[in-house]
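What follows is a short report on a single structure.
Every protein chain except one is present and positioned as in the full complex.
Naming follows writing order (A and B), and every chain is counted from residue 1.
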Amino acid sequence: MIELLGIEEKTYTLNLGPQHPSTHGVLRVLLEMDGEFIIKAEPVIGYGHRGHEHMAENRNYTQFLPNLARVDYLHALAYNQCYCMAVEKLLDLKVPERAEYIRVITCELNRLTSHLLWFGAYLMDLGAFTPFLYCFDDREHLLDLLDGLTGSRLTYCFFRFGGVPVDIDADFVAGCRAFVSRLRSRWDDYHNLVTKNVIFIHRTRDVGIITRDQCIKYGITGPNLRGSGIPYDIRKSEPYSAYPEFDFEIPIGSNGDIYDRYIVRLAEMEQSLRIIEQACNKLPDGPIMAEKVPKRIKPPVGEVYQAVETARGEFGMYIVSQGDVKPYRIKLRTPSFANMSIFPEMAQDNLVADLVANLGSIDVVIPEIDR
Amino acid sequence: MELVAQLLGNEGARMVVGLIAVIALVSVNALFLIWMERKVAAHMQLRPGPMEVGPHGAIQTVADAIKLMGKELITPAEVDKPIFWLAPIVIFLPVLLSFLVIPFSSTWIIKDMNVGILLILAFSTLSVLSILMAGWSSNNKYAVFGAIRSVAQNVAYEIPLLVTVMSIILMVGSFKLTDIVAAQSGVWFVAVQPLAFILFIICATAETNRAPFDIPEAESELVAGFHTEYTGMRFALFFLAEYTNMFIAAAVATVLFLGGWQGPILPGVVWFLLKVYAVIFLLMWFRWTFPRLRFDQLITFAWKILIPLAFVNLLITALVLKLR
Partner (left out) sequence: MLKDNLIKALAPLNLEKVAEGDYAKTGYHLEVAALPAQLPDVAQAMLAAGCFLESFTAVDLNEAFDLVYHFASFDELCRTAVHLPLGKKKGMPTISHIYPGADWYEREVFDLFGIHFFNHPNLKRLLLPEDADFHPLLKDFGASQGND
């Protein structure tokens, strides 16, 4: 028809970002569009590149510790833990059990803050404002809890090589228990407000499907992978810290669409609550710091790869030591980087509205991509 | 007193006084509605909302309006200037004119025209023109997107809206708003025509570009849609028009379905405003509860569900009236 009328069919370029309400940070997506349809999407990243890997090579092991909280500011403690575990492996340090429990509890609390923020922010992407404030109400309690223990509210740097610096007290445990029952009482509200909403279901079902094959080819991890039905969670498949001692499940989806990823994240929050509950019940006594932690961290020559499960997927740390006080090379394998690399394929031949829904559903943290 | 009565008896004077009253009402109403929206939203979201300026933040919006007036009117270099300047005015005029025929009570009406409802519907369509002007002249891709979406949406939702209104007109046999209210002295039409009421509320939400149908300004997709490039008072005019449109939509709903000014004890105008604000509250409730529809879903919803339903409703109404 268009050819018959002699009108030239034209595509145009649309710049989504770097300043845009739904890119959640400074991400730019170059879109080639035909009307409202996307022909090609090319993410342009790096606006928040601070060179953490380069910084690592120029300071000693301890000095690099706070940097990691700035990589993924939403699940800082998991990054903290990964680095500590990697260095402990290099140094051959054994962390006391109580410290492991404290690490697990705080990590899971931190995971909850991340998932709650995602839940709220994602609904805001879809145009529903109210759930955002409900989540933040809950999240506030978590932040207060962690604030009391670690001294910060977002960029935590709480773990040390060999353990944790501060012990938790009965108040903290009581606070955790209170929060667990508080959040459990909120599930009904969340499901009634969002999960059962017809518009929400129509916006998310069968949209942004990620297949198993794509997961392997792009190295997708985290809830995005589990939404596609692959039960891969480092906490189970490569158990670390005190996780083997707790009874929890890995929620998975079946379709791989946005709705499944949403359900997986919500179910994961409940599993985190279970872990916290069990950890509070079984909390062992004992020291919180390993004996014989060297004053000067100077690991022997060698290399190590350590992975943990963050709220967004597998975070891996590859450290090469040449027997110096500074790491020779540190590579941060961040989950959002791999998860984002599938985005051009997901966005293709979709509407702009779906692009926003997709981008939100893979839950990227931009500083983590840029590092 | 007599002078006032005489003055109001005069057609021309009545219009002048009326228009001044309408402009005052529009401004005060918009300021109130914005405050109300913020308060309603806040209380639905477990927070108090504006609290600082005035009791419970009651004059916060006045402060905001003063701030907006003090802002620089930025005209981006690449815009089509005449159209860019005209659009905020064009969106405001039809909104003002619609007030001419709204019966606030049996006597509080500026001009009781025999085609009142048609006038309102015709003027409300004009706002699309302004949105298109604003979006197109802005020379911004997001704004054009918003404008195009807005036109498609308004065309799609105008049809079920008109058809729904037709079923009421059939029952009354008059386009005159006072006649429609008078016909509801016994039973309100919302009880006789519940489906029509639901259809009307949905279409009115879409026509006023309110969530979940706020596609033309879908923040998370289009930044701010058609008014992305507007600042200061020009932006304020769009904002004002949105809330005034809401008032008109609610007023029409009140006239068509909720018995207009009729009600016991309280004076008619109080009843009318109570009902209008109740409908507005409903619209606000929608906005703070639902996610946004996708554009194609929105259009499909209008053409495949609302329009057939509206026609079925019209046919049934006609059939029942014929058989009675």
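Throughout what follows, a residue touches a chain if its C-beta (ideal position, glycine included) is under 8 Å from a C-beta of that chain, and two chains touch if they have at least 3 such contacts.
This one's a predicted model, so the numbers in the text were calculated from it and none came from an experiment.
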- Query: Where does the absent chain touch, in terms of which shown chains it meets?
  - Reply: A
- Which of A:L117, A:C176, A:I342 or A:V356 sits in contact with the chain that's absent? A:I342
- Task: Based on the whole complex, identify which of A:M33, A:C107 or A:C215 touches the chain you can't see.
- Result: A:C215
- Message: Considering the complete complex, identify which of A:G227, A:G316 or A:G360 is in touch with the unshown chain.
- Response: A:G316
- Hey, which of A:R160, A:R235 or A:R333 is the one touching the hidden chain? A:R333
- Item | Interface residues of chain A (partner: the chain not displayed) | 45-46, 49, 51, 53-54, 57-58, 89, 215-219, 225, 230, 232, 237-238, 302-307, 314, 316, 318, 320, 328-329, 331, 333, 337-338, 340-342, 345, 370-371
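Convention: only the chains that are shown with their structure count from here on.
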- Message: How many angstrom lie between the centres of chain A and chain B, each centre taken as the mean Cα position?
- Response: 43
- As the complex stands, chain B meets chain A at residues 41, 44-47, 141, 145, 211-212, 214, 218-223, 288-297
- Going by the contact rule at the top, pick out the chain A residues touching chain B in the complex. 12, 14, 20-22, 36, 123-130, 132-134, 137, 193-194, 197, 199-200, 202-203, 351-354, 356-357
